[in-house]
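Every protein chain of the complex appears in place save one, which is left out.
Chain lettering (A, B and C) follows the sequence in which the chains are written, and residue indices restart at 1 in each chain.
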Amino acid sequence: MAVAVRKKSVGISFSQPRKKANGLLLRIAPSKEKYLRLYYYMRLTREFEKTILKLYRQGKIVGGAYTGNGNEATSVGSAFCLKKEDYLFPMHRDLGAHFVKGQSVRNLMLQHLGRGNSLTCGRDGTGHYADPSLRIYGNISHLAAMIPVATGVALASKLRKEKSVVMTYIGDGGSNVGDFHESLAMASVMKLPLVLIIENNQYAYSTPIAKQFIAERLSDRAVGYGIPGFTIDGTNVDEVYQVCSEAVDRARRGEGPALIESVTMRMHGHSAHDGAEYVPKKLLEEWKENDPVANIETLLLSKKILTPGLKLEYERKIADELDDAAQFALESPYPPAEEAAEGVFAV
Amino acid sequence: MAVAVRKKSVGISFSQPRKKANGLLLRIAPSKEKYLRLYYYMRLTREFEKTILKLYRQGKIVGGAYTGNGNEATSVGSAFCLKKEDYLFPMHRDLGAHFVKGQSVRNLMLQHLGRGNSLTCGRDGTGHYADPSLRIYGNISHLAAMIPVATGVALASKLRKEKSVVMTYIGDGGSNVGDFHESLAMASVMKLPLVLIIENNQYAYSTPIAKQFIAERLSDRAVGYGIPGFTIDGTNVDEVYQVCSEAVDRARRGEGPALIESVTMRMHGHSAHDGAEYVPKKLLEEWKENDPVANIETLLLSKKILTPGLKLEYERKIADELDDAAQFALESPYPPAEEAAEGVFAV
Amino acid sequence: MAFLTYIEAISKGMWEEMERDSSVFLLGEDIGEFGGAFKATQGFLQHFGEDRVIDTVLAESAILGASVGAALAGMKPVAEMQFSDFVTCGFNQLVNNAATTHYRWNIPVPMVVRLPSGAGIHGGPFHSRNPEAWFFHQPGLKIVVPSTPYDAKGLIKAAIRDPNPVLYFEHKRLYRHVKGEVPDDDYVVEIGKADVKREGTDISVITYGGTTHQTLEAAELLRQENDMSVEVLDLRSLVPLDKDAILSSVRKTGKVLIVHEDNLTGGIGAEVAALIAEFAFQNLDAPIKRLAALDTPTPYSPTSEEFFLPNKEKIVNALKELARY
Partner (left out) sequence: MAFLTYIEAISKGMWEEMERDSSVFLLGEDIGEFGGAFKATQGFLQHFGEDRVIDTVLAESAILGASVGAALAGMKPVAEMQFSDFVTCGFNQLVNNAATTHYRWNIPVPMVVRLPSGAGIHGGPFHSRNPEAWFFHQPGLKIVVPSTPYDAKGLIKAAIRDPNPVLYFEHKRLYRHVKGEVPDDDYVVEIGKADVKREGTDISVITYGGTTHQTLEAAELLRQENDMSVEVLDLRSLVPLDKDAILSSVRKTGKVLIVHEDNLTGGIGAEVAALIAEFAFQNLDAPIKRLAALDTPTPYSPTSEEFFLPNKEKIVNALKELARY
């Protein structure tokens, strides 16, 4: 069967209504220091996921393992716009966002290994945890189910005049779930500080986007809610950061939600067990030229912000962090079995 | 509390993408005979609902009673585009559509009175029945819940290459329910022959549209599904008929679904028990000048298609039909109580 | 002490909690200026303002999900379903988000969902449900089902103060038909405690919500006409379920009838029967009987609806049969 492939990179485009189209582009070039942090988080994400896959293949991760290979610029660049008081509701391909928002490598490792000292005490795995101290609230498996919850947090922020912004994500496939619609209906009418990023990574499990929508852009859905919609190149961390910043700023100013479609490619299978034979080789090859981590590396090297020496330093630091976290997690015990019976209710 | 009131009549406008904007308007002026049938159905609907309200106030209708006063042009004009082999999924303000699709006055009366010889044997009331012989499938109370079902019928029509079109409706409020979104997502990708009409009648129960959406038009939601969206003056049966015809025709040609927002006013309370004190008097007065039944009457009288004599004839015929149906229904018994235990499963 | 209808008692309880705790707010369809389909929140908007009485878009999943979110952020949302029937449209938010969050994340989700429920008002299949059993089976949701104005006020206050998601089922038929003394002061009815609404020694009836009243009438009739002594235990809370109260009553009387308005099969009565059959087995002098609505949707015709529902007569008959055993 032929798979219809959409133009992969679209640059920034704006769905109707084209509010504030001008003055947005390249408003802020990140500072050198910011660039390096972006680089670090993207590289850390890439390496963390490699470790996860290794642990999965060794049988040490017993449940599912998801990576966001290809999505690093989106998850890192978007979360990078958030302040401490903002809320992050990441999805399964957004490990980078966790790190940016302050989560430790150890904690995320413990989560993946289901240990008793993980943030969920081993009750749930992967990014399915919450860390209120960092204002990170992970997802449940049901796609789109966290968008209403994020909307409720945005409502609380508005009611309490906190000026906290809530950022959350959904996939191209998940954006078809009813909760996507109900949440945007609510958030738009109430002008809630919600930024919703659709990670259009060409596939939902085995299903290509041609079978998920026929609109020109997924950001076209913004039109129906009377909110701004943007489509961006999700492999370009600059673009991600800048457009998300604008969306976050307007949300913080009380101007309501925005919808951002970030166009990327899911370079790995759906989860660690999936070989993704259904993805045309050619498509992967094309996208490989647009690897977000390579992209920023090249950019920073060319700008001399990154030097080969510094790069090595980063790589070592990250390798050390990962070694430490993996070892720590592997040595940590599972939770005492009997504890499973407790904690259904708060007291 | 101030209620934001939107511009009430918008004429035909097209949501992006403006496919086929040209050549559509006033493509077909109904023939004289068609005009008279439109008039008859609209007048019948108006009078039927008056009877229903009377029976409700007399305590003879024991459950809810809903009218579509103000919506006659929309329900009649839209269903008028359907052929025998097409499917109709009407909502609670679409009594007119039932009649157009061939339902008898008696049957609808029996439904409202919950009699044993009604189409549901008294198991459900109002328009909550199905009549497969006429391809009418009523609604359940849960708003938007029939849109996926209608989508499934459209799918069956497509799979069997039947060329039947499915027409269904939803309110301004109900269009926020997740099923609206999921259905259009499915129907658009599969290019199903589905025509979905949003009856934007300014209110959802007590809630004004300003609290349901902030997009310019509800038809803007079509953009996000890559399907045509139209906003029409729902008090003008000509306009309703012509735009719906176009949508039905393209659906029949296999070009997929369309979304039509028909702008009207709910001239009565939400249901018979509701005095609708929350609706500003001024708003009602404005809309009163745009009464769809008066509109067509004036038009046909001015065109001499209708004469005062003919008008009287229609009125008598309708009054007779209603008297007959009410009497017949009132004399019909409730179902034998014990039968309530049966029929959960088909055998 | 005031003499209030059941719905007035609910309103009173909400009002007091909103005065008491500024993090409590209401959200739902038509609850603001209109005061709600049943007028439970009439006057609230005017008094508490638009930030605390929120008319939402028509979207149950968003309402329930947003309640979870607001609760996670430390507020105390009280969501109204216009009819309990429509909770099915937001089912996922309740069973997967609201219910499981504390277990998984160790974060409280202090939210209340008000669910006007029940039949007997000619609402037909979609305005008559008693949907408690679905949620009863989902670990993590507290469930209360008040039958009197006193309990209604005490339980809504307890629900709002509870750190967990609480489903508050209020029977529509009771709204204006049941009146009772309701203290003006600040009291709560503890969630998880059943209430012996009538003491007796011959047979226990275990019931809750709407059928409590029919059971009490049946018990009174049987005292007058048959000199039977029927104990009526009103569960009041379904989660936590007051097992001690159930077992004590059965141990005393040795015979038990379980009554509820919800469909029979897989209803709350099944669990109550199973508990008794396991933990009070030796005290039983007769089979455990259940009486509930038929296993069909709620039919619309008044005659059919009556046939479908449990009522005083049917309870009387079931008790007589049990007495003969």
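In this text, a contact is a pair of C-beta atoms (placed from the backbone, for glycine too) under 8 Å apart; a residue touches a chain by one contact, two chains touch by 3 or more.
Predicted, not measured: the structure shown is a model, and the values here were computed from it.
Student: Counting contacts across the entire complex, name the shown chains the missing chain touches.
Tutor: Taking every chain of the complex into account, the missing one touches A, B, C.
Student: Check the options C:W15, C:W134 or C:Y187 and report the residue that touches the missing chain.
Tutor: From the options C:W15, C:W134 or C:Y187, the contact with the absent chain belongs to C:W134.
Student: One chain isn't shown here. Among B:V153, B:I170 or B:A215, which residue touches it?
Tutor: The one listed residue touching the chain not shown is B:V153.
Student: Given the contact definition stated above, which residue among A:L55, A:A156, A:A204 or A:A329 touches the chain not shown here?
Tutor: From the options A:L55, A:A156, A:A204 or A:A329, the contact with the absent chain belongs to A:A204.
Student: If the missing chain were put back, which residues of chain A would it touch?
Tutor: 1, 62-64, 114-116, 120, 122-125, 128, 140-143, 145, 171, 173-174, 176-179, 204-207, 211-213, 278, 334-341, 343-344
Student: If the hidden chain were put back, which residues of chain C would touch it?
Tutor: Here the touching residues of chain C are 85, 88-89, 91-92, 95-96, 99-100, 103-104, 125-126, 133-134, 136-140, 241, 263, 265-271, 273-274, 276-279, 281-282, 284, 286-290, 295-297.
Student: Which chain B residues would touch the chain omitted from the figure, given the whole complex?
Tutor: Residues 87, 119-121, 123-124, 128-130, 132, 137, 140, 142, 145-157, 159-160, 178-179, 181-183, 185-186, 189, 343-347 of chain B touch the chain that is not shown.
Note that only the chains that are shown with their structure count from here on.
Student: Quick one: point me to the chain whose Cα centre is farthest from that of chain C.
Tutor: A
Student: Between chain A and chain C, what's the gap in Å when you average each chain's C-alpha atoms?
Tutor: 41
Student: Indicate the whole-number Å distance between the mean C-alpha point of chain A and the mean C-alpha point of chain B.
Tutor: 43
Student: In chain A, what residues contact two or more other chains?
Tutor: 178-179, 181-182, 185-186, 189
Student: Could you list which residues of chain C touch at least two other chains?
Tutor: Only 56-57, 59, 61-62 qualify.
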